[in-house]
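The structure under discussion is supplied below as structure tokens; questions concerning it will follow.
Here is chain A:
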Amino acid sequence: MVLAELKNISKDFGGITALKEIDMVVRQGGIHGLIGPNGAGKTTLFNIISGNYDATGGDLLFEGNSILKLRNDERVGLGIVRTFQNIRLFPSFSVLDHVKMGFHRRASANWLSSILWLNNTKKEESWIEEESRHLLKKVGLESFAQQQAKNLSYGNQRRLEIARALAAKPKLLLLDEPAAGLNESEVRTLLEQIREIHAEGITIILVEHDMNLVMEVSDQITVLSHGQKIAEGSANEIRNNPIVIREYLGTGKIEC
Partner candidate 1 sequence: MNTFVKKIAGLLSVGVLSIGLLAGCGSGSDKASKDDNIIYLGAAGPFTGDNAEYGTEWKKGFDIALEEINAKGVAGGKKLQIIYEDTQSDPKQSATVAQKFVKNDKIYAVFCDFTTNSTWSAAPIYQKAGLVQLAPNPSHPQLTKPGNYIFQLCPTQADQAKALSTLAVDELKAKKIAVIYLNTDFGKAVKDNVVTAAKAKGVEIAGEESYLPTDKDFKAQLTKIKTGNPEVIVLGSYYTDGALIVKQARDLGINAQFIASSSVHSPALFQLGGSAVNGLITMSVFNVSNPGETLKNFSAKYSSKYKANEPDTFATQAYDAIRLIANAINKTYEKNKKVTRQGIRDELASTKDFPAASQDSITYSANRQLENAKLYPIIAKDGKFLPYKK
Partner candidate 2 sequence: MIRNRKYILLQIIAVAIISVPFILDDKYIFHIAVMSGIYMILSMSLNVQLGFTGLFSFGHAAFYGIGAYASALLTRDLGLPFVAAFILSGLFTAFIGTLIALPALRLKGIFLAIGTMCFNEIFCLLSTNLESLTGGPAGLPDIPVPSVFGLEITQPKDYYILITLLVLVTYKVFDNLIKSRHGRALTSIRDDEIAARAIGVNITNYKIKVFAITAFFAGLSGSFFAHYLSYISPSNFALSESFNLMAMIALGGIGNLPGSIVGAGILVIIPEVFRFLQDYRELIYGLTIVLIVLLLPQGIIGWISGLLHRQQTSQDLAGSPKKFSVETILHRI
């Protein structure tokens, strides 16, 4: 079943074409890898799916509906949640507050109720607290709950960012280079985490430079180069695709 579909997506930046007529199908429950050399347009495509950028042309369907007109935050409400390549945490928030923040779209108490601290706010806040602690425990950050997020190690900050995204109960999770800056063992843990998330039925799109990681977890991979899609298929197909090898892997390095 198709969860999201990109049709003819293009993006110009002041006359410079960053993406040209990209078609892509993201299957429900899959892990979709997105690779390509630097400047290939991976992050741009990512930002279009998440709603940070507007596409210049084409259409984007999510669960069958066009969502191109929706804002970033509205897409979060539909279940499209992202992380950032250069980790964007809230400097003044505690670890627990970050996860609570993830519940933002799932809670419903309005301003009036919050200001008066009515029953539904009270209930909702204790539900959020409980769920957040539960989630923290699951990702193994419960001992840091009251600490400032910025004092966490780099690997834990990554994990926290993913936990925050998970708290929003995504249907489609967009991971932007989650392995960047992590050491060997942290990458292993990350791999575990991605598998667990996948096991819960969450669809993932993964932009990653770490080829081994992408090849290992993705069941579908799209390769971009110079703003165009040059290949798509399973890890094995991509490995053996002559165009990919020429355009991309031919440099002799899998890393780019």
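A quick word on the picks: all candidates are chains of the complex that A comes from, given by their letters.
Just so we're on the same page, a contact is a pair of C-beta atoms (placed from the backbone, for glycine too) under 8 Å apart; a residue touches a chain by one contact, two chains touch by 3 or more; residues count from 1.
Predicted model, so just to flag it, every value in this text is computed and none were measured.
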Chain A: touching candidate in this complex (1 or 2): 2
Complex interface listing, chain A residues touching candidate 2: 50, 52, 71-74, 76-77, 81-82, 84, 88-93, 97, 100-105, 107, 109, 111, 114-117, 121, 124-125, 128, 148, 150-151, 164-165, 168
